[in-house]
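On to chain A.
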Amino acid sequence: MTSPPLIEVENLRIDLADRSGRVAAAEGVSFRIDRGETFGLVGESGCGKSITALALIGLLRHPLSIGAGTIRFDGRELQNLSAAEQRALRGNRIAMIFQEPMTALNPVSPVGRQIAEMFVLHKGKDWSEANRLAVEALADVRVPAPERRVKDYPHQLSGGMRQRVMIAIALACSPDLLIADEPTTALDVTVQAEIIELMRNLCAERGTAILMISHDLGLVANVCRRVAVMYAGRIVEERGSADIFRAGAHPYTRGLVDSLPRLGSRAALGRTRLTEIAGVVPAIADFPDGCRFNPRCRLATDICRTTAPEITPLDAGGLVRCHHHA
Partner candidate 1 sequence: MKLGSSLIIGGGLFALAISVGLLAPWLAHTDPVMDANLMNAEEAPSWVWWFGTDGQGRDIYSRVLYGARVSLTVGIVSQLINSVIGVALGLTAGYWGGWWDDVVNGLTNLMLAIPSLIFALAIMAVLGPGLTSLLIALGLTNWSFTCRIARASALSLKRQGYVQAAKVLGYGDLRIMITQLLPNMLGPIIVIGTLGMGSAILSEAALSFLGLGVRPPFPSWGSMLSEARDQITTAPWLSVFPGLAIFLTVLGLNLLGDGLRDILDPQSRSRRA
Partner candidate 2 sequence: MLAFLIRRLLQAVPTVLAVVLVVFVLFSVVPGSIMSSMDGDGRGATDAQVMERMRKQLGLDDPIYVRFGAYISKLAMGDLGTSFRTREPVTSMLAKRMWPTLQLIFAAMTFAILIGVPLGFIAALRPGSLADTLSMVVAVSGLSMAKFWLGLLLMYLFALKLGWLPSFGYGDGGLKYLLLPAVTLGVSPMALLARTTRAAVLEIMTADFVRTARSKGMSETRVVKWHVMRNALVIILTAIGLQFGALMGQAVVVEKLFSWPGIGSLLVDSVLQRDIPTVQGSIFVVVLFFLAINMAIDLLYGVIDPRIRYS
C-alpha cells in the first residue's frame, strides 16, 4: 500500500431540494487524489462537476446539500468536523479558484486587501504584515509592480490579471489541494495558456494537488495526470490522461475526444462544442432510467434503457460505467 490519499470521495450523493422533494444532482461519485497529484473532472455544464467541487470545500448552500457518502481529507471525515474546524481547513488547506474573476472578487475592496485577508485569517498576522505578504504573493503570480497593484480595485485589472489575483489568494497559505473550477473559461485564448502554466508551476513548487474542473477535455488532459469524465451526475469513466485520448472506453468519452478539433493544439481548444454527440444533457429532474447516456448513445441496447451499469475496472487500468465498453 502507498501512503493514504490526500482526499478520498466515496459514494457521494448531492441532493437538490425543490418543490416536489429531493432529487440527486450527483450520485455515486467516488475518486481519490494523492498529495501533489493533478486530477481532472470533465463534463458538460449541468453534469454535476461544479457542485462536487463545492461539496469538497464545504460550500454547498440551500437548495443543495450532501445526501450520502463520505469525503475524507487527510484521513479525517469532513462531515464530522465542526463549522470552525471546517473553516480552518477552507482557504488554508483546501483552496478554490472560480470561473468568473470579475464577479468572484469584491468590487469595492482593493485586491491587496483581498489577498491579505488570507494571512490574517489563517496565519495570525496583523494587517501591516499581511499587506506586506500580499505584495509578495502578487509578485509570485508574476503581476508587474505588485507594490502598486495591491492598491488597485478589480475593475482596474484585466481578466488575466484578476485571475492571477485569484490564484494569489488561493495559494496564499500553500494549501494541500487547489480546486480550479473552469479557471480560464472566461479568459482570452492567449491568456489561458499563461494562467494554466502559472497555476501548474506554482502548485508544483508548493506540492499542492490540483483538482481541475472543466468542460474542456483537451485542457484538462494537458494539465492532469488522471481524468474522470462525468455525465448527468455520475462519473462514467476514470483513466490516465494519455489512455483516455488513445482509447476512451465509454462512448461519451469517445464523443468528447472526437469533438476536439486538433489534438495537442491548445490554442484551438477555446470553447469547443460537443458537435459529435447528438442531443443535450438532460435536466436533473429528467434523468433517464438505466444508463443516463442511453438516449444519445449510438451503442444503446435494451439493457442500457432498463439497468444502470456499475462502475467496473478495466484491464488496462482505470474505471468505466458502461454495458458495452470497448
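Behind the choice of candidates: all candidates are chains of the complex that A comes from, given by their letters.
Operating definition for what follows: a contact is a pair of C-beta atoms (placed from the backbone, for glycine too) under 8 Å apart; a residue touches a chain by one contact, two chains touch by 3 or more; residues count from 1.
The structure displayed is predicted, hence computed values, not measured ones.
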In this complex, work out which of 1 or 2 touches chain A. 2
In the complex, chain A touches candidate 2 at residues 57, 59, 84, 87-92, 95-96, 98, 100, 103-110, 117-118, 121-122, 153, 155, 166, 169
